[in-house]
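The other protein chains are all here in position, but one chain of the complex has been omitted.
Each chain carries a letter (A and B) given by its place in the written order, and its residues are counted from 1.
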Amino acid sequence: MRTATLFLLLLPVLALAQPDSAVLKRGEYLAVAGDCSACHRNPENGHPFSGGYRISSPLGDIIATNITPSRVNGIGNYSLADFRRVMREGRRRDGRYLYPAMPYTAFASLTDEDIAALYAWFMTGVPAEDHPVPATRLPFPFSVRAMMALWNGLFLSAQPLASGSADAVSEARGEYLVKTLGHCGSCHSPRNVLMAEKSADFLRGGEVGSWQAPDLTQARLYAWSESELATYLKTGSLPGKAIAAGEMATVVENSFSHLTDSDRRSVARYLLTLGHAPADVQAPPPPHTIAAFERGPGATLSDAIGGERMSGAQLYNAACASCHGAQGEGSRDVPQTFPRLIGTSAVLNDNPANLIMTVAEGVDRTTASGHAFMPAFSSQMSSAELARLLDYVSTQFGRADRHITEQQVNHTLRHSRHSLWLQRAPWAGAGLIALLICLGAWRYQSRKRSHHESTSL
Amino acid sequence: MTHYDADVVIIGSGALGANAAYQLAKAGKSVIMLEAGPYIPRWKVVDNYRNSASKRNWCAPYPNLPWAPNSYSDGYIEAQGDEDFQYVTSFLKVAGGSTRHWASACWRLLPNDFKLKSVYGVGRDWPIAYEDLEPWYLRAEREVGVVGCAEEDQSGQGRDAWPPRSAPYPLPPEAKPYMVQRMQAKLGPLGYQVIHEPHARVSRPYDGRPACAGNNNCEPVCPIGAMYSGDMHVDKAVALGVDLRTESVAWKLEKGATNRIVAVHYRRPDGRDVRLSAKAFVVAAHGLESPKLLLMSEVANSSDQVGRNLMDHTGLSMTFLADEPLWTGRGSVQHGSIATRRDEPSRAQHSAIRYSLRNLVPNSDVTPALLKQGLAGRELDAAIRDRASRIMNISTMSETLPSPTNRVIPHPTRRDGAGLPTLQVNYQLDSYVRGMRPQAYRDFANFLMAFNGEMVEAPTGWRNQYHIMGTTIMGDDPRDSVVDAHCRSWDHANLFIASTGVMPTSATVNPTLTGIALALRLADTLIREL
Partner (left out) sequence: MNRRHFLRLMLASGIIISVPVTGSLAAPADSENRFHRVSQALTGRQQLDPAISQRLYALLTRQNPLFPQRLAQLAERLSRVEARPPEALLAALSEEDVDTALAIITPWYLGYTGNPATTRATDDAQFVSFLSALMYEPTADITPRPSYSQRGSDYWQAVPDGVTAPPMPANIHAWGKASPRAASSVTAPQPAWLAMVEGRARTHAEALHLPDVAEATNDAL
């Protein structure tokens, strides 16, 4: 009898020590869906979870930690409760607060089962690597992590969401993925001055360094179908509509392309329910006849070796048309290797940042459908030449009034990674937070007073 | 403590000079690289090409300057020689050098190519063996991004994979174009094995370059940078701090008291001269300008071999209409090769032969003749389509032997825009290469028969391949060679030559990969010694 009792008591321990393979597989899948390795990877050896990668934030570099089960430098000593506290409250095992570069504001809404599956995967499915990671040091006052308590109080709130199933397409599943594991809002939502996502403008567009993460509501996606959006998430490419570049290319490569078809469709289904169609629906511009931009050989040496006097049309023909076609029509194979530019999202976007960045940095993205590659042009041309080229692409293949100036190009390419006013005026920042505390306290007092007044009648 | 302007001055920024510069810079050496011509970005060359009326002129889209004339400049090269062959060569004077307009065939020499004298009793031996250079062949292939099939017997003699390799090619072979499949299907039964030709048009994205997409414009410029060109290493070298001085024409190497080279003098377009001192000097100005510089400076020539032993791959070319559509022009300009005669016993009597299969878009070849016939409208269009689908060209790469009377010297009287001598060449085809004509004719007859062909241009004339070799020849004896096995001048311990001009045999393959391997090897020597 005693042995039986002992056995029953040990059962949960045994179960924990040997999580069943279904749970492990689920945890592994969730880690891909959450794209944990995007931040927690080790840039030195490519290990997906042993940390060291630097996330550049406007406040400085935040160094992602080692989340392998290493007892020395990782999370090997974490219990399930500790892991849960990280994900739901943004607090480490030792009680210190995490910076919201770790999107716990999204993960907070994960179900218990999913958190348990992730825990099982990280503790037993991932090999431990004792890679030491330096501590993140942000400038004062942001080095005071305890401030995050206040920040969390203002901005952290979990939503009760059902997780749905990876094998059945549903809007609810899509909402769950987008709001938790996908943490799409981290990039695609605008942030307020305290760097929190603006909940009222969920997925209305945000910035990632010099790139722009577009609006994912109907204001931008009205012309997309569910299957088109699902295809884009799978391959990073929807000819005639959009190409994933920059960080989104890696998200597709490392995360979305590995999800199930139905999960991608669920995400698509959910996204297409958000927001309202734009006021004026733009049709793509009609194809234009070839301008007579061929002007024969140059007459002077500088004309023969440089582009100072070349128009945007000539620069486009020289540097871009070899792949994208003389009329921006792209290549003629199916599937289209070199995308059409006419009427595509990067070209039509109000914000030219992504078009500028794609031309400047190129594309390098590998998925099951192949290795998409476009060279970087920022080192090949002056910013004046780039600007003329981009202006041509925007006005010829997008809208005739969407000019791009050299100023915009320079601003985008030199976009500061560190928010200067926050860095140089820490005391101003501290002052602002003190003000907010006072404000919060005053409102609390006034509410108490009014309540008191109302209840004192 | 002597002050030097740099550890090393490299004269010439082509693929060989730029590769050496890059390795030296990686090893922390200070390098100044002189280039006679200007720097021109790739997209600008593409723009020039598209706006040129002379699109089959490989030098046309590149700047051609009074102080840095290319080889096509009227009167720049005065060539004397045979009645049935007028020597022409093609080199550029621009940052990145002549690989900016090549087709990037990247073969290794065969072991026997290093031992022509010992094995076949003709020509000269190299002072090194294939095995000595193999590690640098591998490094050169990786630097340049060579696409190849390591299983091929590149000697054509029915062996297993040959020559031996210590590691696979860095990139897998591209797909085989339909035309090459037809060649193989029809010529295989006649005894000719079509094999993969290794080249530097990357077959998948590599080192910041996109994969080849068949723009079919390797010569004069790859529009997308899939194909290697020397400017890629110029950019890498400059990014590591190499001081690239364009529009700087080196005209004199100054000898010091102890027979070391102490300085180089170069001239600017405005006529101003600049003197640079360095610990070591590398002359990398390709096969004609390098010996010219040495001869003008009166250095490195105790052997009296500088400028002599000029070799090229002068051969034959046949164009015909096949009896079936082949559709050349799909893919890059050259795929596959027939190496059956690359290393036969008959090399003791006459030149070896390697056959190249041309894959150009042929519309500009076929249309002028049709227009002259007075065709118009749909008749003309149909004729263009028909002929373009069936036209085919096969040419030989044939080897020549080093002869002291085949030589280049500074022109005794003519001067270029920098006031420096132009070039005078004497080049006569020897009986060794002439002797391969009967064999080539027999093979050409078989090729024609296989396709029931109609002759468009018979291979009766000679054509150069613009591969300059021999003019600063390597050897094991300072009395009959210019450089030793490490490309170091016998006469000046701190003078090296990075050029295909050091090659003592020409063999039947494009020499650039060998030249880059030698340049990497001499860079290693310099890094050890500096």
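By definition in this document, a residue touches a chain if its C-beta (ideal position, glycine included) is under 8 Å from a C-beta of that chain, and two chains touch if they have at least 3 such contacts.
Everything quoted here is computed from the prediction, not taken from an experiment.
Within the whole complex, the absent chain has one touching residue among B:S203, B:S356, B:S403 or B:T514, and that is B:S203.
Among B:V9, B:L24, B:I40 or B:C59, only B:C59 touches the chain that is left out of the view. When the whole complex is considered, the residue among B:A129, B:A167 or B:L190 that touches the unshown chain is B:L190.
Set against the missing chain, the residues B:L380, B:I409, B:A493 or B:L530 yield one that touches it, B:L380. By the touch criterion stated above, the residues of chain B touching the omitted chain are 46, 48-61, 64-66, 69-70, 72-75, 88, 90, 149-152, 158, 173-178, 181-182, 184-185, 187-196, 203-204, 211-217, 221, 223-224, 318, 324-325, 327-331, 340, 360-361, 363-364, 367-368, 371, 374-382, 384-385, 388-389, 415-417, 441-446, 448-449, 452-455, 458-460.
If you put the missing chain back, the residues of chain A touching it would be 289-292, 294, 296-301, 304, 321-323, 325-326, 331-333, 337-338.
Note that in this section only the chains that are shown with their structure count from here on.
Work out the mean CA point of chain A and of chain B, and you get 48 Å between them. Touching chain A in their complex are the following residues of chain B: 38-44, 46-48, 50-52, 63, 65, 204-205, 208-211, 213, 215, 223-225, 235. Interface residues of chain A, counted against chain B in their complex, comprise 294-298, 301, 304-307, 310, 314-315, 317-319, 322-323, 331, 337-338, 364, 371, 373-376, 379-381.
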